[in-house]
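Just one protein chain is left out here, and the rest sit where they should.
Letters A, B and C mark the chains as written, and numbering starts fresh at 1 in each.
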Amino acid sequence: MRNEKLDLVTGDFYTQNFQKGARENTLILNMGPQHPSTHGVLRIILELDGEYIVRAEPILGYLHRMHEKMAEVKTLVQYMPNMGRVDYGHPLAWNWAFAGAVERLGGIEVPERAEYLRVISCELNRITSHLLWWGAYILDLGAFTPIMYAFDDRERLLDILQIVTGSRLTYSSFRFGGVCADINDKFKELVNDFIPYMRTRLPMYKGLVTDNIILRKRVEEIGYFSPDMIRRYGATGPVARGSGLAYDVRRAEPYSVYNRFDWKVPVYEKGDAMARYLVRLDEIEQSLNIVEQAMASLPEGKHIVDKAPKYTWKAPKGEAYFAVEGGRGKVGVQVVSDGGKNPYKIKLRAPGFSNLSLFAEASQGTLLADAVAILGSLDLIIPEIDR
Amino acid sequence: MNPIKKFFQTIADLWSLIVGLQITGKYFCQRQVTVHYPRKEIDPEINKTYRGHIELVASPKDPTKPKCISCLMCVSACPSGCITVVKSKPPKLSPEEEQAIKDAEARGEKVKKPSAPKEPAQWKYDFSLCSLCGTCIEACAVDSIQFSNELYVVGTSRNDFKYDLLARLKSQAEKRGPVAESKPEAETKEA
Amino acid sequence: MIQTVLDQLNAQCVAKCDHAKTGLAWSVFLPASELLRAVKLLHKEEFFLEDVTAIDAKEGYLLVYHFDHMDRPGRLALRVLVSHDAPRVPSIAPVFSGAEWHERETRDFYGIDFSGNPNLVPLLLPADLDVHPLQKEEGARAYVADLLSPCEVLRSEPGFDLLTPKAVEGDKKAKAGDGEGTAA
Partner (left out) sequence: MNGIATELIRIVVGLVAVAAFVGLNGLVLVYAERKGAGHFQRRPGPFEVGPHGVIQPIADALKLIGKQLFTPENADPFLFWLAPLLSFFPVLLLFVPLPFGPVLTVWEVDLGLLLILAFAGINVLALLLAGWASNNKYGLLGAGRAVAQSVAYEIPLLLTVLAIAFQSGTLNLSTIVSQQGSWPWQWNIVTQPLAFIIYLISALGETNRAPFDLPEAESELTAGFHTEYSGMGFGMFFLAEYANMIVVSGVCTALFLGGWKGPFVDGFWWYLVKVYALLGAMIWFRWTYPRVRFDQLLNINWKWLLPLATLNLLGTAFLMKVF
């Protein structure tokens, strides 16, 4: 009985498919879908030689919800809440990409104040996204405390974002032609308190984690991505900027009012996990700068156009693509409409999807612990990858 | 790197470990930031714009009745199908009245049948399906729906999240008591 | 430069698009056989792959490859039409490694066969699922011309009529013949 069981061909379709290419005397290890450092439900099949990785293959689909099919059975307005669920880290970027694509298609003008509100809330959301990543990444590397400090700061931001969006995680507060609500005095007060507070926290992060020799040894010179590799895989966001490619959609394809503010695109040349780490920490600082300037120059006006599309609104025929810079990279939404009630097709371009596809190549020959460090440095949000 | 530099680098690296201990040690001595929930709650000012589950807005005349005209716009607008509204039926006529109408019709007169009252008979809402998007609120023709501020919603079964919003409105009105006359109006303004 | 790349392509149609209206800078229609050569040129010009998807239109599956450049703005959409009966295109994964996953995803959703993909197994959908959820039913399909926003056609092969509105049958031949002006 026993031996029979041991002799059985084990593993599901993917494991068997992976095993075909395995070398002799290696260990096939299933990391995930339930594993502490795969952030939910990513599964990676590893071929190990000792603790060295010979080959790796990420298996996706454990959180697949077929958002693109859902789009075809809903009207455009009804599809908006889905955008809050694609990526729980930076949902406002998805809100914006979708709203922007539809506005482009329907030729809807967005009031200036709404653009500012979008910038403010989206940048605050970017900070929450990076804080979540920061805490979780350090947790992956074995330190338990920083995530709590990050969440302390993140909670303050969630309070702030709750005022303007009404929810704490899966925001769907953008509307075609504006945002769903204007800000109030409490919001202004909290944001103005938060910006100097966060600036005092960043040196603490640096002292506790960034400068720590144990952490530096864990992430420096680990997971090198060359610029060509970035282009071949289409990686964007902090992953690309960590490899010396100064590509930020907010600069390269300026949308909204970003070019009115003074901010820098942080770029690090080294291409290792530390570079990606530093890019994200610098981005928190830049986002604070943007929010500060936007709050100072917030124009009066409406937060949404007068005749915002109702749920029965039909988009004109045509196709539009809109890309924004999300916390993980380029978030793109392509809307194709045949003039009917529901969109003909919606394509969601998830940055994490392209970023994760790098992993198989980058992890070859590294240690198991390094694989965790590389995986974390990609800033994965699985629902966004699986859609 | 020359050995002296390397030596100082090592010292600096080791010092970074002390810095880390200093930071956690400092926070160890400081006050905690956790809000002990059942005993304490966060600043209610922040929760004013919180979008909890939806609720009906009372009509200015009768705080126990909603403004709703049961046009079913919200039902068709809802992307997740969590709203069920049943229209009121026209009042039942007594046989004599019916007979009278029939007679009048037979005479060729134009009779105005008593129409159904423009108010819902039932207003059911399944919070477990709702994605809190607000499409129904934007679709509502008479501003009869709004987000409640219910932050602390718990339940032990799916059925706990199926609300009868008409009953909720009624109980709210009763709770407020006789002084409630002005309150619903204030709320509608807000909405 | 992008212009030199476009000149070298044996494209069926090259159209310049208004970025403010469509989000695209260029829209290029290619025959499937030209695809690999085109992406090699783009790789040489340091373009990166944004995504691969398909649109299920009446004429067939219109595969869309979005490329963008990190230093110069200008999104480029390569479009390849494959028939519903034998949906098969060469894989671009040998050039753009990231395309492997995008192609697998497109295969899951539309059932398109990417020959040459190193690992063409289901990516997002279960391995034993035989349904391609984004395929449309025959009646629900629309013409390509009705789906794409109008772009300024710079050059197009004679006989290329994808962008000509199908509603007015009479105009079809005349427009395709001169191959100029705005289509769709």
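Keep in mind that, in the parts below, a contact is a pair of C-beta atoms (placed from the backbone, for glycine too) under 8 Å apart; a residue touches a chain by one contact, two chains touch by 3 or more.
Computed from a predicted model, the values in this text were never measured in an experiment.
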**OP:** Just list which of the chains on display the missing one touches.
**Re:** A, B
Original post:
Which listed residue (A:F18, A:Y79 or A:Y149) would be found touching the missing chain in the intact complex?
Top reply: A:Y149
Subject >> Hidden-chain contact residue, picked from the options A:A22, A:I214, A:M295 or A:A308 >> reply: A:I214
Original post:
At which residues does chain A meet the chain that is not included here?
Top reply: 2, 5-6, 27, 29, 35-37, 51, 138-145, 148-149, 152, 208-209, 212, 214-215, 217-218, 367-370, 372
**OP:** Would you write out the residues of chain B that touch the absent chain, in ascending order?
**Re:** 17, 20-21, 23-25, 27-28, 30-34, 36
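Operating definition for what follows: only the chains that are shown with their structure count from here on.
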Original post:
Does the chain-touch network form a line, ring, star, complete graph or other?
Top reply: line
**OP:** Would you kindly tell me how far, in whole Å, the mean C-alpha position of chain B lies from that of chain A?
**Re:** 29
Original post:
Which chain C residues qualify as touching chain A in the complex?
Top reply: 19-24, 43, 46-51, 53, 55-56, 64, 66, 68, 70-71, 73, 75, 77, 95-98, 100-102, 109, 119, 121-128, 133-134, 142, 146-150
Original post:
So in the complex, which bits of chain A are touching chain B?
Top reply: 74, 77-82, 84-85, 145, 149, 152, 159, 162-167, 170, 172, 175, 180-181, 184, 186, 190, 204, 207-209, 211-214, 216, 308, 310-311
Original post:
Considering the complex alone, what residue numbers of chain A touch chain C?
Top reply: 12-14, 17, 57, 60-61, 64, 66, 68-69, 72, 101, 104-105, 107, 229-236, 240, 245-247, 252-253, 317-323, 330, 332, 334, 336-339, 344-345, 347, 349, 353-354, 357-358, 361, 386-387
